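Left out: one protein chain. Kept in place: all the others.
A and B label the chains in the order they appear, each numbered from 1.
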C-alpha cells in the first residue's frame, strides 16, 4: 500500500539530528516561495499573443502559424534534458539517487517559475505585464539548466533549502547577465555556451569553494559509483547527448537557422564522443574506459557548439570543435579536478568545470572567432537572422567578434562574484546542511526503506541466526561500529 | 544466448500451481481477443481523410496541412506517458517490476486497439465505417490511460487475464461515458480530468473493493519498495510530469488553444511540485521526504488542470490549482489511504485515489467554475474553439458550468457502477488470480532467473559450503522455512 512503511530503523534515525531536520524548514521555505510566485504571477503575467484566445483570433492568422508548432517539440526535448538528463546524470553516486533526481526536480520546478518572472522583467514588459508563451518556457528551462549545473558542483553537500536559496539568487543573476549580453551588448549565444554553461559552472564552482569542507574525506566512501548507479547515470547522459541539437536550436530564428544549429550540434557531439573514448582509454587505468569520462566528456561537444552552432560553422568546423572539447574535458577530469581540489580547495562533485566550464569557454571563443569572420557573402540574406546588427550595418563583423569575447569576460565576472556572495549566504548555519561525515547520503533527507538493505538469514545458514546488512548499506554500518 | 535459461529452481516452482498457470489460459485469451480485433478492423475500419492516399490527394491540399504535423509530436509524448510513464511509475514494488512494465505493456497494447473500435463506434461512423488517423490514435491512448489508472489500484493482486478482461469492459464503459459527456452533454474535458482520471480511479477503486483480500497482509513484506525500484519508478514519474502539458493539449483545437493548454499545465505542475515537497516533509517521518509523495503527488497538478487547461485559466489560476492538488494528494496518501483500507476495505496499491481520483474531481470543479465565468470579452473569437455552444448562443456560460458539474456526477456514477459489476465478474475463480500469500510477486507469472538471487559461496567463506539466497529473495525463502 503506497503511503505506508513497514519498517523502521535505528541506524537510519541516528543520521537525523535537529539541524538537518526538514520538517518545518522545508515546508516553510517552499510555501513562502510558491505563494510569492503565485502572487507575482497574478499581478504581472499575461498570455502572449500566441496563447491568448482573444488576441490570437483577433488577427487573420491561420492556426498553423502559431509558434507552438515551431517551438514546442524543441521545448519538450529541452524539458527532458532538464528533468531526466540532468536529474539522472547525477545519480551516479551510490547512495544519492533520490536526492539527485529529487532535488533536481524540486529546484527545477522552482527555478522555471522564478525565471519566467526574472527573464520577463529584464527582457521587456508590455504595459507593465510579462507576456509568456512557448519561447519564454524554453528560456525558463534554459535558466533552470544553469542552476542545475551549479547543483552538480555542490552535489551531495547541500540541503534542499540551500539549493532553493541558491536557485533564487542564481536565477536572478543569470537574468541580469543574460540581459547585459543579449539586450545591451547584442551578443549571440543561442545555445548558451556563455549564458548557461560558463555562468552555471563558475557560479557553482565559486559556491562550492566558499562552502569548502576540509573533512569531506570522512564521506569519501560514499562519493563514488556502483554498477547500477552508473547505468542510471547513463540514462541521463544519453538523453542529454541526443537532445542537445534541440537545446542549441530551440530559440534561434526559424527556418534554416534552427535546422543548421541542430545539425552542427549533432556532428560536434559525434566527434566529441570519438575523442572522449580515445582519451579515456589513453589516460585511465590499464587502458580501461572510465564511466566518468563517457558520462560527461562525451557531452562537451554540445556545450562547445552552444554559441557558434547557429552560425555558418559548417559540419567540418563543428566536428573540430567537438573533437577538441572531448579532449579538453577528459584531460580536465584526469588532471585538473584533483589539482582544483587540493590546491584551490574546490570540491567539484560532478566535475562541472570539465563538462560545462572549460567547454563553455571554448564555445565562447569559437563563437567570437566565427562571428568575427562572418560575411554577407557567406550568409546572404540570412545574415539578418544571425547577426542583425552586422546586417543592418550598425556593427562590423570584427566588432561583433570582439563583443562576443567581452561577453565571456562579463559572464565570468558576474558568475564568480555572484557565486562568492551567494556562497557566503549559504554558509549561514540555519539551512540544515549535512555534516562532513554524512555527505553524499540520501538517508539524511529521504525516508529510505530499510528493506533496501537488510537480508534476513536464510534456511541455509540458520546457524548464524542473525541479520546481515548488505552491499549498499556498508557505509552506514561500518560507521556505526 | 537469448532464448535459453541455464538454471532452474525448486523454490520458484513451488509458487506455480495449476490455478495460476497461464500456459493455456493466457494464449487462448490473447489469441481470441486479437483475432476478434483483426476481424472487426477488417470489417469496420478505414483510413480517414488525412491518412488515405486517394482522399488526401483528391483535394488541393498542401502536404504540410496534414494533421500529422500538428498532432503527431503530442501523440508521441502521450504514447511515452502511457508505456514508459505508467509502466515505470508502478515498478516501485521490489519484486513486481516485470509485471508492472510487462502487464502495463500488454493491456495497453490490447486497449488501444479495442478503444479505436469503441470510440470510433460512439464518436460517429462514416457510412458504416470507422475513420482513423492521428487524432483517433491519441484518443485510443487516452482511453488506455484510464485502464492503466485502474491497473494501479489492483496492482499486484490480479492475473494478466483478469487485467485483459477488466480492460475490455472498462474501455467499453469509458467510451460510453465519454460519448455521454462530449457528444450528448457538450462537456469540455480535453485533458480528461473527468473522462480519464476520475473515471479510471473510481472504476479501479470499486474493482479493488469488490476483490477485497482480507489476508493480504500475508504478502505485505513484498508490498513496498527497495532503493533501486524507487529509482526506476522515478523514470515513470518524471516522464509523466514532463509530458503532461502535451497530454492535456493533445486534442484541443489547433492554434492558441493547444499552446495555452500546454502552458497552463506546465505552471500547474511546477506549483504542484513545490507544495508536494512541502507537504511531504511536513507529514512524513522525522521531516524526511517520502518517495511515495514525490513519485505521485507531484503529478496531481497535471490531473487537476485536465479540464480547465484549455480555458483562459491564466498561469496564475493554474498555479493555484496545482498548488492545491499537491496538498490534497499528499494528505490523501498520509491520512486517507490507511482509512480507505481499514474502514472501507479498499486496498489501493498505488494510491490512485490520491493521484487521479481527488485531483480529478478538483479538476472537474475548477473546469465547471472556469466555464461558468467565461465571457466573449475574455475569449474574443476564440470562444468558438473553447465553448462552441456558448459562442453560438445556444447555451449560457453558467449553464455550461452546470453541465460540467453534472458531467462529474455522471462520470462517478458510471465508474462506480461499472467497477462494481466488473469487479464481480473478475471474482470468478477461473482467471488465475494469485493467492493472498503470493501477491506483489513477479515469479508467479514470469520466469525470473535464479541467477538474480543466488550467490555461490566464495573463497572467503568456503567453510560454509552452501548457497546463500540474498536480498530480493528473502521474502520467498522466509516463507518456505
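Following the convention adopted for this analysis, a contact is a pair of C-beta atoms (placed from the backbone, for glycine too) under 8 Å apart; a residue touches a chain by one contact, two chains touch by 3 or more.
Fair warning: this is a prediction, and the values are worked out from it, not measured in the lab.
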Among the options A:28, A:182, A:242 or A:420, which residue touches the chain absent from this view? A:242
Going by the contact rule already stated, which one of B:89, B:148, B:201 or B:448 would touch the omitted chain in the full complex? B:448
Among A:262, A:358 or A:410, residue touching the chain not depicted: A:262
Using the document's definition of touch, tell me which of A:91, A:144, A:193 or A:296 contacts the absent chain. A:296
Which of A:91, A:187, A:273 or A:449 touches the missing chain? It is A:273
Hey, which chain B residues sit against the chain that's not shown? 1-6, 13, 16, 21-27, 30-31, 33-34, 37-38, 41-42, 45-47, 50-58, 61, 63-64, 66-69, 72-73, 76, 79-80, 83-84, 87-88, 91, 97-98, 101-102, 105-106, 109-110, 112-113, 132-134, 137, 160, 228, 232, 235, 445-449, 451-453, 455-456, 458-461, 470-472
Missing-chain contacts mapped onto chain A: 64-65, 69-70, 73, 77, 92, 94, 220-221, 223-228, 230-231, 234-235, 238-239, 241-243, 246, 253-260, 262-263, 266-267, 269-271, 273-275, 277-279, 281-282, 284-292, 294, 296, 298, 312, 314-316, 319-320, 323, 332-334, 337-338, 341, 347-351, 354, 377-383, 385-386, 464, 466-471, 474, 477-478, 480-481
